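Scroll down for the structure; my scribbles are underneath it.
As you look at this complex, bear in mind that one protein chain is not there, while each of the others sits in place.
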Amino acid sequence: VIVAVLTDFGTRDHYVGTMKAVVLSVCPEARLVDITHDIPPQDIFTGALELAAAAPYFPAGTVFLAVVDPGVGTTRRAIAAEAGGYRFVGPDNGVLSLAFRRAGAGRVVELQEKKFARPVISATFEGRDRFAPAAGWMARGIDLQSMGRTVHDPVLLDLPVAKLTLDQIDGEILLVDRFGNLTSNIDAESVYGLGERVDVASAGHVARLVSTYGDVRQGELCALIGSSGYLEIAVNGGNAAAHLSAGRGTPVVVRRRLGR
Amino acid sequence: VIVAVLTDFGTRDHYVGTMKAVVLSVCPEARLVDITHDIPPQDIFTGALELAAAAPYFPAGTVFLAVVDPGVGTTRRAIAAEAGGYRFVGPDNGVLSLAFRRAGAGRVVELQEKKFARPVISATFEGRDRFAPAAGWMARGIDLQSMGRTVHDPVLLDLPVAKLTLDQIDGEILLVDRFGNLTSNIDAESVYGLGERVDVASAGHVARLVSTYGDVRQGELCALIGSSGYLEIAVNGGNAAAHLSAGRGTPVVVRRRLGR
Partner (left out) sequence: VIVAVLTDFGTRDHYVGTMKAVVLSVCPEARLVDITHDIPPQDIFTGALELAAAAPYFPAGTVFLAVVDPGVGTTRRAIAAEAGGYRFVGPDNGVLSLAFRRAGAGRVVELQEKKFARPVISATFEGRDRFAPAAGWMARGIDLQSMGRTVHDPVLLDLPVAKLTLDQIDGEILLVDRFGNLTSNIDAESVYGLGERVDVASAGHVARLVSTYGDVRQGELCALIGSSGYLEIAVNGGNAAAHLSAGRGTPVVVRRRLGR
């Protein structure tokens, strides 16, 4: 069984290794796969987006262990969930919610049963003492309902929604990746709905909509449908975030091109 | 069998992958788990602390392969060790010593037997040519005594010890993590021994002793017992190392609070 792990712990300290040790102590057969550990510290939003981007590509049965947890040690709930053949464990702060909802109808429980946690739970490292053992037990096939009572109101993140009018879509940047590519909240269907000739404007620049980076010259700005199905702004061989001084929240407008 | 790996090699170059390749060439069933590869270059002390923090959470039988090795290529000994159900391999410079001693009584041998190393040993990459194959053989279950003669005087690191008086503990910072949390050498028992009302002072600031980060406001300094059982100084949602301009060696004082 795959246990896919996403955190904001970084890889400089022993924390991720220690969490994996606990998963393997509970379930020696677990196969650990890192999604990323470099979510910006306590950035639930980015964590949720990255998890939701990766999750659908994992095989059915995968357990996702996601710990971006500004509320560690407080009374915020710890949850486990099941949807679309996937299982999830993490804090009830929304970090699981985008992947969970995308996977389909499901159920959520609160992690209350002490036997699925370590005997003493540190107030600063629930990843090790609560979430990792729960993930191990889930990998062993434990039934969700035996882990705690049903949660009917898990925290769900709301993504900003792009606004569509007849000739224009108003959206914004959600994510910046390592290459400086800017992913927006405008989906492919909305863009195609405007017709074949559109302009994409952001941060005072206008980008041509193309199919792939190579359709523009080196160093040129472009817009395209990225690998997650959303409009992305990029610079061929360069860094669009730096080029535009843009980041999360920067407005993006797609306009039907007038004239010829 | 798990082979848990800790180095200062970073992950930018191929070195860690190459070491793992050698482990798997010797023992195809080995399950590799990274503790961290971002120990500051040649910082034996941090390597030893991180290894000792992670090791107790791994299942019995785990082989720890730890390579932080300023003396690579010199005549410093290469050792393998066994203690408390764990096995260790690395240079004899103290990097294994904290985890090894914490695991309990054990034995140490010098890696002398050529058949457990690669045929040619590079003077700059013993991790690949000496330590990785030894870890592979250990994962295959080879007996420690067949690997070399007993070492009676392995290099042992000495951690600075906190000084306890009736009303005060004088310690210092040992580790700074990715979040800027400062871990000291003052253990929980010593703190609790001072009574319920204490102040923690470091770098000219006084921090309240609390149970978890969430007990103080965002951006506020606090002190708490961290996940390794030692007193830690932190800023809720912030970076205590930057806030205090503190790092390894910065003094920390815990005082019994006088008056009400």
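Just so it is clear, A and B label the chains in written order, and each chain counts residues from 1 on its own.
Going forward, a contact is a pair of C-beta atoms (placed from the backbone, for glycine too) under 8 Å apart; a residue touches a chain by one contact, two chains touch by 3 or more.
The shown structure was predicted, so the numbers you read here are calculated from the model rather than taken from an experiment.
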From the list A:A21, A:I35 or A:V63, which touches the chain that is not on show? A:I35
The missing chain sits against subunit B at residues 9-18, 20-22, 24-25, 28, 32, 41-42, 70-74, 122-125, 128-129
Touching residues (missing chain, whole complex) on subunit A: 2, 4, 6, 11, 31, 33-38, 50-51, 53-54, 57-59, 62, 177-179, 181, 211-214, 224-227, 232, 234, 237
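In this section, only the chains that are shown with their structure count from here on.
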What whole-number Å value describes the gap between the mean CA coordinates of subunit A and subunit B? 31
